[in-house]
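Quick one: this structure, given as structure tokens, is what I'll be asking you about.
In this view, the complex is presented without one of its protein chains, the others remaining in place.
Per-chain numbering from 1; labels A, B, C, D and E assigned in written order.
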Amino acid sequence: ESYLGKRKFRYGMAETENQIGVATGLAYTTVGGDTLQIEVSLSAGKGKLQLTGKLGDVMKESAQTALSFVRARAESLGIDPNFHESHDIHIHVPEGAVPKDGPSAGITIATALVSALTKRPIRREVGMTGEITLRGRVLPIGGIKEKTLSAHRAGLKTIILPLDNERDLEDIPETIREELTFKLVSQADEALEIALEGENE
Amino acid sequence: ESYLGKRKFRYGMAETENQIGVATGLAYTTVGGDTLQIEVSLSAGKGKLQLTGKLGDVMKESAQTALSFVRARAESLGIDPNFHESHDIHIHVPEGAVPKDGPSAGITIATALVSALTKRPIRREVGMTGEITLRGRVLPIGGIKEKTLSAHRAGLKTIILPLDNERDLEDIPETIREELTFKLVSQADEALEIALEGENE
Amino acid sequence: ESYLGKRKFRYGMAETENQIGVATGLAYTTVGGDTLQIEVSLSAGKGKLQLTGKLGDVMKESAQTALSFVRARAESLGIDPNFHESHDIHIHVPEGAVPKDGPSAGITIATALVSALTKRPIRREVGMTGEITLRGRVLPIGGIKEKTLSAHRAGLKTIILPLDNERDLEDIPETIREELTFKLVSQADEALEIALEGENE
Amino acid sequence: ESYLGKRKFRYGMAETENQIGVATGLAYTTVGGDTLQIEVSLSAGKGKLQLTGKLGDVMKESAQTALSFVRARAESLGIDPNFHESHDIHIHVPEGAVPKDGPSAGITIATALVSALTKRPIRREVGMTGEITLRGRVLPIGGIKEKTLSAHRAGLKTIILPLDNERDLEDIPETIREELTFKLVSQADEALEIALEGENE
Amino acid sequence: ESYLGKRKFRYGMAETENQIGVATGLAYTTVGGDTLQIEVSLSAGKGKLQLTGKLGDVMKESAQTALSFVRARAESLGIDPNFHESHDIHIHVPEGAVPKDGPSAGITIATALVSALTKRPIRREVGMTGEITLRGRVLPIGGIKEKTLSAHRAGLKTIILPLDNERDLEDIPETIREELTFKLVSQADEALEIALEGENE
Partner (left out) sequence: ESYLGKRKFRYGMAETENQIGVATGLAYTTVGGDTLQIEVSLSAGKGKLQLTGKLGDVMKESAQTALSFVRARAESLGIDPNFHESHDIHIHVPEGAVPKDGPSAGITIATALVSALTKRPIRREVGMTGEITLRGRVLPIGGIKEKTLSAHRAGLKTIILPLDNERDLEDIPETIREELTFKLVSQADEALEIALEGENE
């Protein structure tokens, strides 16, 4: 425990093991791309939804939309449809002093929610970005090139992108592109299948 | 699933099949017309109404008016008049970063609500615009020409408009006008009959 | 249903039949007088009051005052004094994008509320204006001349005005004045008696 | 009911008979003194307090203070100490478009509340002004001269003022002073005794 | 009751007898020191806390902190630990038009609360000032000299100050200092013991 000891932790790098309730998103800021973590925590409660991490209104609405998608899809996902009556849900995006906004974390939030509610871990090498609609449609977003570069720097291997962003892949340098696997999805269900460990894994 | 695969999805074009709880509206912005989707999702709950998609105050009030119209008309529409006690309703308008306002999505919202509550699918080729009142009156709106052009571009075939906008049809280029069927309505009930699949279809 | 068909509807003109829960008010704007409709809708609920139509704070308080007047007077009006426990009330003023404010729709709101709660229709040829107090006093308002002209244009026949506005009648052109019947009232009860169909009609 | 009929009503003048739940206050504006009516209405409910009439924050707090004074003093005033569980209280100050603020209507509000809760009428010739504290202390206020002149104009006969405003009486013209009876009080209970009809009257 | 009668009341001077639920604080404004009264009123209710008197955010938080201190300390103070379930608490600071802010009334608010909850009267000759923490620590505040002068003018005899303000006593003119008794406290419990009458008094 001396301060000269070996480092065990560096926030922002890919996790060292698959975790429950934490998904990795790709963000795009004026100074380039970044990764961010979406954390979901459940506790005994009465259905309150808490959103923290200096989130803007659009991102808060995106989280509400992701939650309604999960609630409406509860049965087919193996989630108790009344979980909201007995649990509070807290969604937090760390680095609490950094403002965050926009709809592009939608599928990341949905994935973290389903992981927390089903206890299925999220594969640690997967990053993702894409707006989600109430029906689970995945809509295109901006900053594909910068987001992909930051995902690569953070050590991620598989990148989930909206199908309607397909054309933007050509902007990514080929050397980077070859070290990553791209998954183009039009439905959040596809993203869940890619990111979540199977029930028997 | 290679990123070179064939595209299956493009948001903003007419759906490929009739859907439940999703209606197509016609919007009018400073840069021309556009189509938008109104999504409605129900989940087990206690009557909370959620409105997302960066909606302005007038559009939020329009959604509340559409919902009250549907609640007051529940019995004749075959909807459990107490549905609000056991369900939460979420109305979302995708492309969450784009601000939207105005009363002209009123009948579209009412149609999406009735579809979600009755499980009757909405005909995928129908687009609509018009303010709704508490009694279901359909009031005239602006931008008929631009809205109709965008509906045509999106592949829609039937356009529901307020009866009091009848005179504005002459502004639409004849070549476009001939490829579309116009339905002029003064009551939301007429719009519901046109847009929703029959119960025995 | 061709768009060349005969018009059946024009919003803002006198109704073609007596209706329940819709009263006609007289408004006064910087560009002259106008008529407006106050719509009231009841649905199964728990006493929530909803006010929509881009109403300013003074008009919202006026609606709350009208509702408290009706609640306090429930018994003598034949209304279940506990209606607020089992119903939600929505008051909407159409043309949702047009801002509206001021206390002068008070008696119109009270009349629409009593009509909705008693199911007594409102005479379609009656328009009215006047501030209401908690006790049902009718206070004078401005814009009598412009409001009366717009009422005449809309096809109304009977105009209910505050007694304390009596002196303003001389400002109305005689040709218009002769085609209208004026009812000067100091109590909202008088307005209700004039505007509502009798129980045995 | 012709508009040429005899006037029966003029708002702002002393009432023609003693009323329940309506007290007359004295206001002071940049253009001089005025009288105002405090109306209190009770209806079956769950303890909600509504304050309307374009009241500023200080006046709203003054009303809350007056209500807490009455609630704490309920037993000695002959009021059911649990009235707030079964009733909603609405306090309205007419002329809803005119902004009103300040603490000086405190004792007037307390008097109107006690009248509504005990059904004891308020003497129609009494006007009053003074800040109230939680304990019922009556604190001095400004504008005594202007307020008194407006009370005289409105036909009031008895004026209740804070004891600590005693020295301001000399500013009132003697001719006016002689036509009025002044009651200087340091406790709200004294004001209640003066303004309310006795139980056996 | 003639307006020429002898004055019985002047707000701001020391009370003429010990009272329950009213404590005297010392305030410091840009124009010098002043005394203020903290009034606490309890009524049958459900645990609502009301704060009035044009209080700023810091003073409101100070009141909440004082209340939490009292709630956590309820048992040792002889207060029913569930009083908040059956009572509403109203804290008011008279002279409702004068803005007040800052944390220095903390111990005064705690003293008034304990007096109201235990029915122990507060000694009328005691004034006090000091920030309170959740644990009842008393923190130093500013304006000791001005506050003490105003306490002296109001006729107070005993002044409770934070121990950490000890060094500021030397700034008070000796003639004043000799007519007052200073009590330096580091814990709110010490202030309560000094200001409240004993249970057997």
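Keep this in mind: contacts are C-beta pairs under 8 Å (C-beta built on N, C-alpha and C of every residue); 3 or more make two chains touch, one makes a residue touch a chain.
All figures in this text were calculated on a predicted structure; none of them were measured in a lab.
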| item | value |
| --- | --- |
| Of A:Gly78, A:Gly96 or A:Pro173, the one touching the omitted chain in the full complex | A:Gly96 |
| Per the touch definition above, residue among E:Ala14, E:Leu77, E:Val98 or E:Leu139 touching the missing chain | E:Leu139 |
| Footprint left on chain A by the chain that the document does not show | 1-3, 5, 7-11, 19, 21-22, 37, 39-45, 50, 52-54, 88, 90, 92, 94-97 |
| Residue ranges of chain E at the interface with the undisplayed chain | 57-58, 61-62, 64-65, 68-69, 71-72, 74, 81-82, 84-85, 102-103, 106, 131, 133-135, 137, 139-140, 161, 163-164, 166, 169, 182-184, 186 |
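We adopt the following convention: only the chains that are shown with their structure count from here on.
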| item | value |
| --- | --- |
| Computed distance of Cα centres, chain D from chain C, in Å | 30 |
| Where chain B and chain D are represented by their mean Cα positions, the distance between them in whole Å | 52 |
| Shared interface positions of chain D, touching two or more other chains | none |
